[in-house]
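Here the complex is missing a single protein chain, while all its other protein chains stay put.
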Amino acid sequence: MMVAVIGDGFCSADTALVAEEVGRLLAQKGAAVVCGGLGGVMEAACRGAKSAGGLTIGILPGTSRRDANPYVDIPIVTGMREARNVIVVSSAQSVIAVGGSFGTLSEIAHALKLGIPVVGLSSWELSKEGRDEPRGIIPAADPADAVHKALALAIE
Amino acid sequence: MMVAVIGDGFCSADTALVAEEVGRLLAQKGAAVVCGGLGGVMEAACRGAKSAGGLTIGILPGTSRRDANPYVDIPIVTGMREARNVIVVSSAQSVIAVGGSFGTLSEIAHALKLGIPVVGLSSWELSKEGRDEPRGIIPAADPADAVHKALALAIE
Amino acid sequence: MMVAVIGDGFCSADTALVAEEVGRLLAQKGAAVVCGGLGGVMEAACRGAKSAGGLTIGILPGTSRRDANPYVDIPIVTGMREARNVIVVSSAQSVIAVGGSFGTLSEIAHALKLGIPVVGLSSWELSKEGRDEPRGIIPAADPADAVHKALALAIE
Partner (left out) sequence: MMVAVIGDGFCSADTALVAEEVGRLLAQKGAAVVCGGLGGVMEAACRGAKSAGGLTIGILPGTSRRDANPYVDIPIVTGMREARNVIVVSSAQSVIAVGGSFGTLSEIAHALKLGIPVVGLSSWELSKEGRDEPRGIIPAADPADAVHKALALAIE
């Protein structure tokens, strides 16, 4: 099982705690964490996963494996900048968004386009003028709820 | 000047009329239309641009130039599927979103991440839990307003 | 008709003269020049094409349209570095390689993999241990010969 954890490359200490707990719980359930490989939410999720003996994969936007945070086991070097966001979510069976800015929003949108479930923790709210989208981000109350939903909804 | 027009590959007749008018007005102002090269909003925008003697560029997701709608002058064949969305907006100096689903939302998010202005016609409303983003989609009242804003805000 | 001209971003004056003549002849025949948008062979080919009133498209590896050489009419901004090489050849109906180093070799290989004809002027010689490849680079004697062959062999 591979689950993406997405969010800002810089984040508050509170958000990092949430992401770390998400990573730790995913690893405890035997799921590998895939992420963008950089700092902030990505690093916190990887740190949490490693604290529970999990496996972490970082899909990097730049051209050097040394860009990866120290908790990435497997750095994938794309050199494709923003386009690597597509690969992060395409490689996951479900996605957990922790907060996030526009880069995260692009990942959410790509995932929903591709039919990959997205669970949100304090993340984006999406609507189109005058109506809600039928599909969308599945809200979660806390890390345990997010991990539970991400594993239950994961595609094959 | 290059302006992206983004939106669904399948759309209502009303939405197509809006997109066609956007394309026509852009061409009248001397701006080239860049889009994803397929049907729906993309085709309508290209048709409008050609009706006013404009230039149209289609950044295709597939592997064949024959995927382009008949109003594309310059098909760019990426073979990169969703990742081509990044190229559509990166190649534009501003973006006009006409309606749109999750693919369009990914383009909006990539553009906003990259600092490229996005003008919306009946498109997405974005908020994060508890607060609005400071930057975001600039709403327009009609095609003329959208084209005016897109040209005024275009980056160099 | 779109023909790619590929080669080094830095090149000798002699090589630039060859590339410029290739661009000029392509434009005279009504073909648009697609290239990587940077200097050297790419710039020379674009300069030649513009001298004959042609259209030039530059598929850029970086994130700014300002990276394009001054003879590019339509800069396509990919931000995908080496991966943009795939788009250069995929968008062409045939390819003319003028000299070239490893980046050019990657474009030649992608083109031949995709079934897009490649004509070479002082470019790579390819063989596998113990045998020649049945398909491969079509050698040309001079720019006129290269353009003639590229137009004759172009795929639809």
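Which chain is which? They are A, B and C, in the order written, and residues in each are numbered from 1.
FYI, contacts are C-beta pairs under 8 Å (C-beta built on N, C-alpha and C of every residue); 3 or more make two chains touch, one makes a residue touch a chain.
Just so you know, these numbers come straight off a predicted model, no measurement behind them.
If you put the hidden chain back, the residue from C:Leu25, C:Met42 or C:Met80 that touches it is C:Met80.
Contact residues of subunit A toward the unshown chain are 2, 32, 55, 57, 59, 63, 65-66, 74-80, 83, 86-87, 90-91, 93, 114, 156. Although one chain is not shown, part of subunit C still touches it, namely residues 80-83, 85-87, 90, 99-103, 105-106, 108-110, 112-114, 122-129, 133.
For subunit B, the residues touching the absent chain in the complete assembly are 63, 79-83.
Just so we're on the same page, only the chains that are shown with their structure count from here on.
Copies subunit A and subunit B of the same sequence differ in orientation by 180 degrees, per CA superposition (steps of 5).
Using the mean of the Cα atoms as each chain's centre, the chain most removed from subunit C is A. With centres computed from CA atoms alone, B is the chain lying nearest the middle of all the protein shown. Centre-to-centre separation of subunit A and subunit B, using mean CA positions: 28 Å.
Contacts with at least two other chains are made by residues 80-83 of subunit A.
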